[in-house]
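This part shows chain A:
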Amino acid sequence: MSSEQHSTRAENQAQTALAPPAVSVVGLSKRFGSALAVDDVSLDVQRGSLLALLGPSGCGKTTTLRLIAGLERADRGQIAVGGRSVADGSSFVPPERRRVGMVFQDYALFPHLDVAGNVGFGLRDRARRAARVGEVLDLVGLGGMERRMPRQLSGGQQQRVALARALAPEPEVLLLDEPFSNLDPALRAHVRAEVREILARAEATAIFVTHDREEALSLADQVAVLWQGRLAQIGTPDELYRQPASLDVAGFIGDADVLPGVARGGQVDCELGTLPGCPPAYGEVAVLVRPEDVRLCADPSGTAAIVRREFYGHDQLVTVRLPSGRLLRARLGRWQSFEPGARVEIAVDGVVSLFPTAGPSS
Partner candidate 1 sequence: MAVAPREPRAPGELRQTVADAEPGGTARGQAPGARWRRSLGRTRAPLILLLPSALIALAMLLPLAYLLIRVAGAGQETWTLLYRTRTGELLVRTIGLATLVTALGAVISLPLAWLLARTDLPARRFWTIATALPLVVPTYVGGLAFVSALGPRGLLQQSLAPFGVERLPELYGWPGAVLTLTCATYPYLLLSVRSALDGIDPSFEEASRSLGVGPWQTFARTVLPQLRPAIWAGALLVALYTLSDFGAVSLLQFDSFSRAIYTQYQGSLDRAGAAALALVLVGITTGILALEVAVRGRASYYRATPGAARRVRRVRLGRWRWPSLAFCGAVVGLALVLPIGVVLYWLAVGLRQAPTFELLWAPTWNALQAAALAALAAAAAAVPLTVLSVRYPGPLTDLIERTAYVGYAVPGIVVALALVFFGANYATPLYQSLSLLVFAYVVRFLPQAVGATRASMLQVSPSMEDAARVLGRGPLAVLTSVTLPLIRPGVLAGAALVFLTAMKELPATLLLAPTGYKTLATSIWGWAAEARYAQAAAPSLMLVFVSGLALLPLLREPRQVAPE
Partner candidate 2 sequence: MRLPRVLLAVLATVSATTLVACSSLGSNAPAAPGAGSPASVTVYSGRGEPLVGPLLERFTRDTGVVVQPRYGDSAELAGALLEEGANTPADLFFSQDAGALGAVAAQGRLQPLPAETLSKVDPKFRARDGAWIGVSGRARVVVYNTNTLAERDLPDTMTGLTDSRWRGKIGWAPTNASLQASITALRLLEGDAAARRWLEGIKANEPKAYRNNTAVVQAVANGEIEVGLVNHYYLYALTKEQGSALSARNYHPRDGGAGAIVNVAGVGVLKGSKNAAAAQRLVDYLLTAEAQQYFANETFEYPLTAGVATQPDLLPLGQINQPDIDLSNLADLEGTLRLMREVGVL
């Protein structure tokens, strides 16, 4: 919890540490035909926190979300929402009685109802409905739009209505399925910040599904990486980035190049020299080098050669060929300039991640 950004949420979590988690999933499995979509997934979501389910398409993240919502039935495992068991081997609480809210990828606004009708759809108490609708619409910044029809709204507005609709009945947890994928890239960052703000104001617990690592890392308190139906790793964005549990996670979480090396505890020998490595290991390992940790220094007698340079404006990605012929990428500030073919010397900042490849590790 180093970053400032996460401090309030951390406090929230500390306060509610003794209360049951908002969502608790144990040993969840779901099979579609012969394919195992979700395989023995367990995770807890603390009250007031925001969890991202991250993974490539088909990894089971949406299925996990739907299992929590009760839109699918698990083959095995238990789910508790707000401390109440909603699914285990013997019982199944249907979605309408789980007290979860859900925002769908396509928003699923009812086209035959106006904004107020949509937002008030889940509110039983007729007397309080109008007031609550106004309240949540104000929360999402759409006060006064009650009589609009969904088709008269922009994409971003539709999404906020969907959010308001899900929040209106005050669910234990809010589930968001790829909430930003239908938005223009230009809008996305803005809407993301807005949604985060709304969730924080509503003090909502939320789980959202995404295949976009930036989205997951920048938005969530906790990120759960799903890989082929299994939970590969769960942790804060920082932990995930710095100590990925596997090469797969590492590669999915951020750009990385892999070199062979031999580890000796906290150090590793590889083509780039001897580097500090983590976690400590012994024997043959795969060395994971992040481009942003690589520095290049022009040196006519250097062993590596520039292959190409991709310029992004705020930074640049430079690919170099090592003596072994392997390629390595370096993310550099825009002020350095290299011509293809130029010789360079390579240095690596910080600690590289080590993954034992064969034989016994410590």
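One rule holds for everything that comes next: contacts are C-beta pairs under 8 Å (C-beta built on N, C-alpha and C of every residue); 3 or more make two chains touch, one makes a residue touch a chain; residues count from 1.
Inclusion criterion for the candidates: all candidates are chains of the complex that A comes from, given by their letters.
Keep in mind the model is a prediction, meaning the values are calculated, not measured.
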Selected partner (touches chain A in the complex), from 1 or 2: 1
Footprint of candidate 1 on chain A - complex, ascending: 32-33, 57, 62-63, 66, 69-73, 94-98, 100-102, 104-112, 121-122, 124, 150-151, 155, 158, 165-166, 169, 175, 178, 181-182
